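Right, one structure below, let's go through it.
One chain of protein is taken out of this complex; the other chains stay put.
Moving on to chain A:
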Amino acid sequence: MSIKEIQDDIVDEFSMFDDWMQRYEYMIDLGKSLPLIESQYKTEDNIIKGCQSKVWVHADLEDDKLVFTADSDAIITKGIIAILIRAFSNQKPKDIIDADTAFIDEIGLKEHLSPTRANGLVSMIKQIKLYAIAYQTQVG
């Protein structure tokens, strides 16, 4: 599936929720259930320090696709990471570079991607894009 198709799916899924509480409960479940990164990659090199929460991101190139793993010390941040990974992981670097994150607004989680939140997510998306740009030059 393309990034756009996955994002549309996520927007569809979230449209079933009636209010913010259901959306948050879903995110919290995502945040609790997923082991998102191998502990060996939870290193200082991979850390993004927000004022609020910490985020770890690691990227691997498998065939011609980029696979992301990430984690956070805050559950809601981790839930959003799970959604971002679902959308951006296992995709070609070129497609990741071209994709946007507008779907996060549509699912009512915009405030968590505000640069002023300082929770590490904005930097994480930037990091995902930077990995994609770096690997794009490798893939050619």
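As a working rule, a residue touches a chain if its C-beta (ideal position, glycine included) is under 8 Å from a C-beta of that chain, and two chains touch if they have at least 3 such contacts; residues count from 1.
To be clear about the criterion, contacts and distances are computed from a predicted model.
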- Task: For the chain that's not shown, choose its UniProt protein name out of "Carbohydrate ABC transporter membrane protein 1, CUT1 family", "Molybdate-binding protein", "Probable cysteine desulfurase" or "NADH-quinone oxidoreductase subunit K".
- Result: "Probable cysteine desulfurase"
- Selected residue (touches chain absent from view) among A:Ile47, A:Leu61 or A:Ile75: A:Ile75
- Touching residues on chain A - with respect to the absent chain: 20-21, 24-25, 28, 51-54, 73-77, 111-112, 118-119
